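Of the protein chains in this complex, one is absent; all others appear in place.
Labels run A, B and C following the written order; every chain starts at residue 1.
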Amino acid sequence: MNTFLPATPVAVPLTVAAVLAAVNQHIARRLADALAIAASLWCLSACLMLMFRSNHGLIVYWMGGWQPRNGAAIGISFAIDPIGAGAAAFASFLVLVAFVFSAHYFDSVGTLFHVLLLAFLAAMCGFSLTGDIFNLFVFFELMSAAAFALCGYKTEESGPIQGALNFAITNTIGAFLALSGVGLLYGRTGALNMAQIGKSLGQTHDGLVVAAFVMITCGFLVKAAVVPFHFWLADAHAVAPTPVCVLFSGIMVELGLYAVARVYWTIFHGALAQFEAQTRAIFVTVGVITAVIGAFMCFAQRHIKRLLAYSTISHTGLMLIAFAMLAHGALAGLALYVIGHGLLKGALFLAAGMLLHHLGSIDELKLRGKGREAIAASGLMLFLALGLSGVPPYGTFLGEALIDSSAEKLHYSWISYIFMLAGIITAAAVLRVVGRVYFGWGEDLDRSQQEEGETDEGRETSGGEEIPATMFVPTLVLLLMGLSVTFIPGLRNETQTAAMRFMDQGAYQQQVLQHAAPPQYQPPAEESLLVPIIRGLVATFLALIMAGLVLLPHPLRKGINGFSGGISYILRPIRIVHSGHMGDYVAWLTAGVAVIGGLFAYFIH
Amino acid sequence: MIVMQAAILLFVGVAGTAVVFTRNPLNQVMGLTFYGLLMTLMFFIFQAPDVAFSQVVVGAVVLPLMVLLTLAKLKAKEQSKR
Amino acid sequence: MNHRARTTLFIFGGLGFLCFYIWGLHGLPGFGHYPGPYGDILNSLSVYQRHATDVITAVNFDYRGFDTLGEEFILFTSVMGANLLLRKQKDDREELPPRDEAADRVVPPTSDAVRVTGLALVLPIVVFGLYTISHGQLTPGGGFQGGVILASMPLIIYLCGDYEAFEKVTSHVLSEIAEAIGAGGYAITGLIAFAFGLPYLTNFIPLGETGDVLSSGTIFVISVLTGIEVAAGLVVLMISFFRQALVYRKSGEESGGQQ
Partner (left out) sequence: MTDLGGELMRMLPFLVAAWLFVVGLYGIVTSRHLVHLIMCLVVVQTSTYLLLLGVGYKVGGAAPIFADIPVGTPAVDPVTHALMLTDIVVEATVMALLLALAIQAEERAGSVDPDQLRIMRG
């Protein structure tokens, strides 16, 4: 089984993609759907199997059978651990959902959509499973190429083209940054296998190591949409077709962060071990800025998909904070948070897609009071919004609890307030949408506010009175999974041991390069969830209040006008910075790399 | 040999800079073609004949051609607007 | 931000980044002092293990063949993507009749000398491309290089002033299918190894005599498939762009071009 299973999550979707491309116009739409769904089901089950099998030690798989010679890798390896396989399985699942949801989409263009999405899937699986840094880059590029094209799918509008351009150019620069970092590492160590690079670097932490670390990290953080590399995300999400948004927000962005974590613990952990405190401080700072800016920008939006996109930025900020703890508890929490968030955010985008399908608009202010016709979408949104604030039993809650308790031990307990703040604001923004769209609360602002940028987009479907089951059911399934993931028995323990495995650089090297037996880990005792439960309930309550304040009936609203005026006053410069100008984005990107690099250079030398 | 290597590297640096600072895309594409040829030469000098083979076709033919066709299309579009 | 502010921000950021990058580069062992071991190991192993004298081809199509698979699919996906982006929209107004982009400029019709020379080049280019693909494991070349050389053949025909002939030798549908076959064949060649109980992309074909054209097992097969994929992919790309530009260079009545 182990001679073929690990390679199939990449090989199978690629093969199916090529077959579908070859028969492009001559295949019935339903057959293409079925083939694509079968391929993603295969990936899902293969990755799940790999996840369970790797629970007791890495699965190391050498492409072409090229086993290492004398501890030096000569081929490309997959080094599969539960976290990597879990990420791949989650990606496969979301792709599956996207295929089902899109059954009513894109009638005109043959199998192109399927081909692109399958290539995207293969790239995400390969990206999660690989143990070779150049291979990581190759799958990064494959992921990007598919994503750019998918993002610009609706070529008949001007928005998608601009969004796709911004996305493509910033991400390509990110890829070149990462590649340069890989070149630096190769120049030093003469190796591309991550275990071998890490072994060869050992404890050295000179300029080259720091520069390579910062360049690779920043390259992947562009994908992860961390401030100041985040501009592309809102643009891309606002314009991409809904099923694609699910993948972008649900897993692609998180994979950027996954790569940072993977590279840190396989390559740089030994070299940067004595600077852990500084590394933590730098990444926490960046994460907090991202979380706060994302949250405020989220609240300022009226384009619903763009609003959700900024909420994703805010939540990646939180995820970066979790990574920055550099502790196994927080890492386990991060893994759970990613799953919980991915399910919720995916479902939210699907609900937005239903609104667009049913009502032909995605502009909160235009839709005021019209949501009564689309009760299903609005109802789902209400439940999903609560999850964003981290209320139990949503998956985000469990992740947050683990992260908080881990942070407390590192004297970073204040970050739990950042989690609450970001949760409250993003949840309140979505609740506001529900209140305005479904109940028609709040002022009719459609004409009173001046236009700023793109606020709406065209239909993606032929539209209709009914919301088809292929749209409603996947959304509901995502919501239910988001609610129930917390109740999987032993989940916290398994994730914690998986995180320990992920972080054990020495064991990783020996298993990859020398067939060493894997060590086993003891999970720490489970902690009480009482405080996190209270915290989650408080956050949700505050989110409801915040949304309520904005939507208050007119006379009562006067009292808080000063407050909201103050907020928009603060927001103004931030909104101006989000200019939609490609040159600005690249300038910020460069400056961001320089600042992060400068900080590392200052602290380490 | 060393002198030749240093010279070609400097040439590449200068040519790359020139490509960036040529603001008119039509002139720039000529520069890009020349730049692609320089890169090819550099690959040969640094014992990378395999890479040079690809570079000469991609960098000096395919890429400039695609850019030219794009420019032609853009211009046609602009004229039809007027 | 206005132009000035943006440039200022970039100057600071760019200079900072440049210094940082150079600081890192300073730690390299220095130009011309490749430290190994990866390349050196492969240089010493490849001929004996894989019966391939061009180590680069052996690395591309076997030792690191999985990278190349991913990269083939980057090409494949991008071609699909460009096709998607450049597809004809339902609401597209009819374009103006295909005219030269500078109608006021008089361009002389392609001279016979150019046409003859060009067409005389076609055959050697095809032969050279095929040679490069099939001898990739022996001498510089291989699927990529041969593929791009083959892809330049239709261009020569076009430059000779025969867009019609260009369309004849480059059927869009056929090229697309060939591209899918090249890319899919690569993935499937890897899968066949499973039937022999071997890991993905492992060689399962006898290696043959070092120095023969049909030597080195799967390297040869994959090289040919890559050649098909690269050639077809680039041709599809060029057709897509040609269709956008619609620059006919029919000799005689409507001549022109950009060069």
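Here is the rule we use: contacts are C-beta pairs under 8 Å (C-beta built on N, C-alpha and C of every residue); 3 or more make two chains touch, one makes a residue touch a chain.
Note that the structure is predicted; figures quoted are calculated from it, not measured.
Seen in the complete assembly, the chain not on display touches A, B, C.
Only one residue in the set C:L85, C:I125, C:I188 or C:V213 touches the chain that does not appear here, and it is C:L85. Note on the undisplayed chain: of the listed residues A:L50, A:L192, A:C218 or A:I418, the one touching it is A:L192. Among A:G131, A:G159 or A:P241, only A:G159 touches the chain that is left out of the view. Seen from subunit B, the chain kept out of the figure touches residues 2, 5-6, 9-10, 12-13, 16-17, 19-21, 23, 25, 28-29, 32, 35, 39, 42-43, 46-51, 54-55, 58-59, 62-63, 66-67, 70-71, 73-74, 77-78, 81.
Across the interface with the omitted chain, subunit A contributes residues 134, 138, 141, 144-145, 148-149, 152, 155-159, 161-166, 168-169, 172-173, 176, 179-180, 183-184, 186-187, 190, 192, 234-235, 238-239, 300-301, 452-454, 575, 578-583, 586-587, 590.
Seen from subunit C, the chain kept out of the figure touches residues 3, 6-7, 10, 14-15, 17-18, 21-22, 25-26, 28, 30-34, 36, 38-40, 42-44, 46-48, 53-56, 58-60, 64, 67-68, 71, 74-75, 78-79, 81-82, 85-86, 138-140, 144, 211, 230, 233-234, 237, 240-241, 244.
Just so it is clear, only the chains that are shown with their structure count from here on.
Taken as a graph of touching chains, this assembly is arranged as a line, each chain contacting the next along an open chain of partners.
Top contact pair of chains, counted by C-beta pairs, is A-C.
Subunit C has its Cα centroid 32 Å from the Cα centroid of subunit A. Note: centroid distance subunit B to subunit C, computed from Cα atoms, is 16 Å. Annotation for subunit B: no residues touch two or more other chains. The part of subunit C that touches subunit B in the complex is made up of residues 54, 56-57, 95-96, 99, 101-102, 132, 140-142, 144-145, 148-149, 151-152, 155, 234, 237-238, 241-242, 244-247, 258-259. By the touch rule above, subunit B contacts subunit C in their complex via residues 49-50, 53-54, 57-58, 61-62, 65-66, 68-73, 75-76, 79-80. Of all the residues in subunit C, the ones that touch subunit A in their complex are 1, 6-7, 9-10, 12-17, 20-21, 23-29, 34-42, 45, 62-67, 69-71, 73-74, 76-78, 80-85, 87, 89-91, 176-177, 179-181, 183-185, 187-188, 190-191, 194, 197-203.
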